[in-house]
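Remarks on the structure that follows.
All protein chains but one are shown in place.
The letters A and B name the chains in turn, as written, and every chain counts its residues from 1.
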Amino acid sequence: MFVDTVVEDKALHKPAFLFGLSIAVLAIFFTFNFTNTIFGEFLSPVIGNPEKSGFFGRLAVSFVLTILFVANLLLISFARLKIQILIVWIELFLLFLAFAYSFDLEIAYIFSGQPSKIGLMISKGLFTTIYISAVSILIATAIAIVGAIAKLSNNGFAYAIASFYTSLFRGLPLLLQIYLIYMGLPQLGFMIDAIPSGIAALSLCYGAYMTEIFRAGIQSIPKGQWEASRALGFPFGLILRKIILPQSIPLIIPPTGNQFIAMLKDSSLVSVLGIWEIMFLAKKLGAKDFNHLEMLLTAAMIYWLLTIILEMIQARIERKYQQKT
Amino acid sequence: MSIKLGFKKSSIAFTALLLSIGMTAQAGVVYDYIKNNNELMIATDANWAPFSYINDAGEMEGFDVDVGREIAKRMGVEARFITPDWGVITAGNWNMRWDVSVGSMTPTEGRSKVLNFPAVYYYTPAAFAVHTDSPVTTLAGLNGKNICTTASSTWEMYLEGSLDMLNAPAFTYKVTPGTITALADGHTCLDDTRLGAGVRNDGIIDSVPMIQGAIEDGYPIKFLGDPAFYEPLSVATDKGNSDAELDAEIARIILEMQKDYTLTSLSMKWFKNADGSSNDYTVAY
Partner (left out) sequence: MANNIKMQTNSEDKPIISLKSVSKWYEDFQALKNIDLEIKLKEKIVICGPSGSGKSTLIRCLNRLEAHQEGQITVTGIELHERMKDIDTVRQDIGMVFQSFNLFPHLTVLENCMAGPNWVRGIDQNEAKERAMALLKQVKIPEQADKYPEQLSGGQQQRVAIARSLCMQPKVMLFDEPTSALDPEMVSEVLDTMVELAESGMTMICVTHEMGFAKQVADRIIFMDEGEIVEQNTPEEFFNNPKNNRTKAFLDQVLS
């Protein structure tokens, strides 16, 4: 984003804003009543038994929380930008952990067993999830190239088929597509197993989205490139292969990376076919001893971590292409 | 003429499809396939301890799994388990993705349209349960209340008053719920109940061993009244690929397992009470 060269005073450093913010925060803490939490216990020397502290207790707890919150903001505001970002990240993450901790979970369950539950999810589920996503994104890319060309062509059949395809597969919920392919195709005599079904559904669905990305990528190459190639006597296929696609790729890669990240998470839907990927194992391993949330949280963490890694890889690829052009 | 897709069983499935279009179920096709392949493919949902679940080693385990293994053993072939969603199994039209379901399925009128039930191998009681703080003390107290259970299960049918079990012990509808909350994963009902009486539901209905397991695991729930009904649980095969020879073989093996008390000992092994005593669910009460 464009940052202007004129610096304004930070809002947090204006007393009026600080006062208003404090009032608002106080109101929120008061409304949600944290008296019966760990904070109330912490203040019990002042307010006595939290449960019986009444209005005074509630107000005191809210007041202390407000001061902590606003002081925290104020302190962070003095730090340098990078430090600010780091601190806020860490604090939000700790809040998330506190949120999970408040479920009263048996965290040790995740690491129980030999091999541990989390070990099982990684050794069996993670591989399957990545394998399904990677194969699907490759097939989807191939579909998208063909689909984009068909959508840009003057051939009525090609255009009609491609636009029907994108319309249908963008218009149906992915879960429905998975069921249709798994249960519907065998009725036609095409017997496909669970994993190929899942891959087919993911490829077709994301192929439809990526067709639009590729189409836009190809279309954004200036007309002059086509004209110059045409004027040199290049045939169509050569222009596409050597001139247009190489220039479209830097434009296509960032949204394709986003699609891959989205697909990685949507691959959890194929768990309904009994494929032992992360989501399936999370549900079933938790079901055995009624520790559902523990395993779901584990799956959440694995997905999140995977996404962060993929985002880093994507940023690196983007940087590489930016340098080149 | 057959379409080879490179996937297992595709050509057989196609042949079977042609047969089923012709409405001529041919005896022996599936069974021959099992024998030739030396493998019995068994479908069972992995969501239900102690019936079938994934153990610490990451393998299938439980009462149904043991029964499935024993059936395969007595056929003289290897057992292989696959774990599709319950709804996918009960929908029928397996197209030879797997050969049998050994997954505690209750034979019903509706299911028998798409599935065959060659042999009942045990009976489990289904019961209502409520939060320990619940004001409800009798089954009648649940009338008009919100009851949660697994979608497309026999328990849901019971709540709807449309339970059409085949060859089942007699039962009566003891509860008329006001709202039925049917969830794809019945476990979520238990977690909802844990939040408190009347928060997300007023009670649940599930199989007794299942509720037993939850109570042992510290869930704040308790049984309400006597079991509502006993459901027969059967091996199922696909009606779309009916194979009389396979069905007869399964019936023979189950009868044999009843006679030599294999089923009883498996039941005693898997269905234990809190006090350490065991349950024999292989006979209807």
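Here is the rule we go by: a residue touches a chain if its C-beta (ideal position, glycine included) is under 8 Å from a C-beta of that chain, and two chains touch if they have at least 3 such contacts.
Predicted, not measured: the structure shown is a model, and the values here were computed from it.
*Asks:* Where does the absent chain touch, in terms of which shown chains it meets?
*Replies:* Its contacts among the visible chains are A.
*Asks:* Any idea which of A:G48, A:G184 or A:P235 touches the chain not displayed?
*Replies:* A:P235
*Asks:* Please output the residues of subunit A touching the missing chain, sorted low to high.
*Replies:* 222, 224-225, 227-235, 238, 242-243, 246-247, 324-325
Note that in this section only the chains that are shown with their structure count from here on.
*Asks:* Under the stated contact criterion, what part of subunit B meets subunit A in this complex?
*Replies:* Listed in rising order, the residues of subunit B that touch subunit A are 3, 5, 7-10, 13-14, 17, 46-49, 53-58, 82-85, 87-88, 91, 93, 95-97, 185, 187-188, 190-191, 213-214, 217, 219.
*Asks:* Contact residues on subunit A for subunit B in the complex?
*Replies:* Against subunit B, the touching part of subunit A is residues 112-115, 117, 120, 123-124, 182-183, 186-187, 189-194, 196, 272-274, 276, 280-281, 283-290, 292-293.
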